[in-house]
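Just one protein chain is left out here, and the rest sit where they should.
In this document, chain identifiers A, B and C correspond to the written order of the chains, with residue numbering beginning at 1 in each.
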Amino acid sequence: MDKKQIKEVIAKRVAKEFSDGDVVNLGIGLPTKVANYIADDIKVILQSENGFIGLGQAPEKGKEDKDLTNAGAQPVTIKKGGAFFDSAESFAIIRGGHVDATVLGALQVDEDGNLANWMIPGKMVPGMGGAMDLVVGAKKVIIAMVHTQKGRPKILKKCQLPLTAKNQVDMIITEMGVIKVTDKGLVLTELGPEVTVEDVKSSTEAELIIADDLKKMDV
Amino acid sequence: MDKKQIKEVIAKRVAKEFSDGDVVNLGIGLPTKVANYIADDIKVILQSENGFIGLGQAPEKGKEDKDLTNAGAQPVTIKKGGAFFDSAESFAIIRGGHVDATVLGALQVDEDGNLANWMIPGKMVPGMGGAMDLVVGAKKVIIAMVHTQKGRPKILKKCQLPLTAKNQVDMIITEMGVIKVTDKGLVLTELGPEVTVEDVKSSTEAELIIADDLKKMDV
Amino acid sequence: MDKFIKLDEAVDQIKDGMTVMIGGFLGCGNPHKIIDKLVDKGVKDLTIIANDTSFVDYGLGKLVANKQVKKVITSHIGTNKETGRQMNEKETEVILVPQGTLAEQIRAAGAGLGGILTPTGVGTIVEEGKEKIEIEGKEYLLELPLSADVALIKGSKVDNFGNVYYEKSTRNFNTIMATAAETVIVEAEEIVDEINPNNVMTPNIFIDYIVGGEK
Partner (left out) sequence: MDKFIKLDEAVDQIKDGMTVMIGGFLGCGNPHKIIDKLVDKGVKDLTIIANDTSFVDYGLGKLVANKQVKKVITSHIGTNKETGRQMNEKETEVILVPQGTLAEQIRAAGAGLGGILTPTGVGTIVEEGKEKIEIEGKEYLLELPLSADVALIKGSKVDNFGNVYYEKSTRNFNTIMATAAETVIVEAEEIVDEINPNNVMTPNIFIDYIVGGEK
């Protein structure tokens, strides 16, 4: 798979985690692509942390509205039934547990469900934006990312970079598989296309428990 | 003066404390009457703690709106330029210091500016409603009350009833005079109609400092 | 996801012993139909969280009068003599909370806050049993979040998605209560096709069930 295919595979699999009526916040980048794969027979409400629910697709060219952007400053639309609010309410929704799932990328994630995705000291310090609140507040935290960074594992025994949040990640979805964060450790529950369990293990620094009923990733 | 006249005198004097543009919350009972005496050349915005600014007069008979009441459940109107909000915002306005003055009655008030106006243990326990927030949050707390209760002083050395708030009262306006709460104690700055300084002193348990420039109450 | 249910079904959500928030201010903005049906059904031992207990014969105060309430957390009971009587005779437990504190406690629960610091109540009996924290020389009480099993709210207009709009002074506690309960039921005065997204006061994600709207 090339990089583009990898991202599509991940996005496709993430989309299967949602149920009808779920309120979901998608991070910028790869997570945003998940919206394209949500099944037609369920209704998922996308929350945009800059202040609305009912986040829709990009507008047609020429129909952009300067007053309607997503959290990445891109022009977007709002779906019928959506609602706008201010930042205090937006984060009351997020922190208060009213978001069923959030999908975010990661620099590093570890065996304890710790997540580092907001800074590389001395190098990249964009700020945490809404990520820290999302990871603490959402009922389910899904990390959607390419399994390794230039061949180096990102799923570690212990995160080395400054954390975004402690013990909050519920599952990790990469092109190599689906990994659940449990009390016993990381459990590989689904195996990605074109890889073996050994491939996943060798690309993962953390200890991996292989689920008894390991399945093929459904993408 | 009869009881009705006494209340009118107090209300009239309280109204003089406001400046153009002031946001004011008037308690139930005597304080409500203050609205009738606000000078025509200033604009005072009345806040209603159940959720709006721009509190207007009672509607004409037959024009009552079940959806528009004041904090005493009486039908009221809203003035042009008013705005509705919820209870969290209403008390953000009150607690946050955005109300310039509040006018409330008292059971007891003392030399330290302590106020008791919400309960008589075992006898009358209606609840504090919004009073505790108003007294703590408003920039200026004006107590408007008849000077004594059945001949017994209500302005005491120390409140005996459970407090509404500590050290928050700024001034006391009764039919006998205007009393300011200062670091040095209670200062009588204006003398009510038909009374002498000795009359006020004998109706007041607290120590009264008589202002050098004691004036006649302007009502 | 169809959120529309019948009044009966709405009331069936409320079981004996539950904690129930009820929006409104002295009856204004109370979900009157749901309250009346609750009185009919006689659900009991309720803990009610509400601004006030309205009146003996108007609004949620009927639940008190009908002895369905075990405990009330509220800022004011002065307009309902029955609440006072039950409190004095220890039939009903009454916890009195300053109105602004009550609003913030409910909001805190909905917003995922562990608590808030308020100057309200410092130096009064309200501070009893509470942690006092000094910030820059000023004392504050640490007030904890307040949540419920069910919130019963009243919307002037509710759209097909469950977005809610409140007319005039009916908004009061309805908005914040909608954020702080496991199950939220809105009694709609009117059902509309859609509310302008700018003007939605309670976003549909907070609403589980809608009753009413018979035109």
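Quick notes on this one:
As a working rule, contacts are C-beta pairs under 8 Å (C-beta built on N, C-alpha and C of every residue); 3 or more make two chains touch, one makes a residue touch a chain.
Remember, it's a predicted structure, so these values are computed and weren't measured experimentally.
Under the touch definition stated at the start, the shown chains contacted by the missing one in the entire complex are A, B, C.
One of A:Leu30, A:Val44, A:Leu68 or A:Val200 touches the chain omitted from the figure, and that residue is A:Leu68. Residue in contact with the omitted chain (choice from A:Gly105, A:Gly137, A:Gly177 or A:Gly192): A:Gly137. Residues of chain B that touch the chain left out of view are 20-21, 23, 43, 45, 47, 52-54, 78, 80-85, 91-98, 136-137. By the touch rule set out above, chain A reaches the unshown chain at residues 48-52, 65-73, 78, 84-88, 90-91, 94-95, 114, 122, 125-133, 136-137, 162-167.
Even with one chain removed from view, chain C keeps its contact list with that chain: residues 104, 108, 111-119, 133, 135, 138, 140, 142, 144, 165-168, 197-199.
Just so it is clear, only the chains that are shown with their structure count from here on.
The touch graph of the protein chains shown is a line. With centres defined by CA atoms alone, the chain at the far end from chain C is A.
Averaged Cα coordinates give chain A a centre that lies 35 Å from the centre of chain C. In chain C, the residues that reach two or more other chains under the touch definition are 107. Shared contact sites, meaning residues of chain A that touch two or more other chains, are absent.
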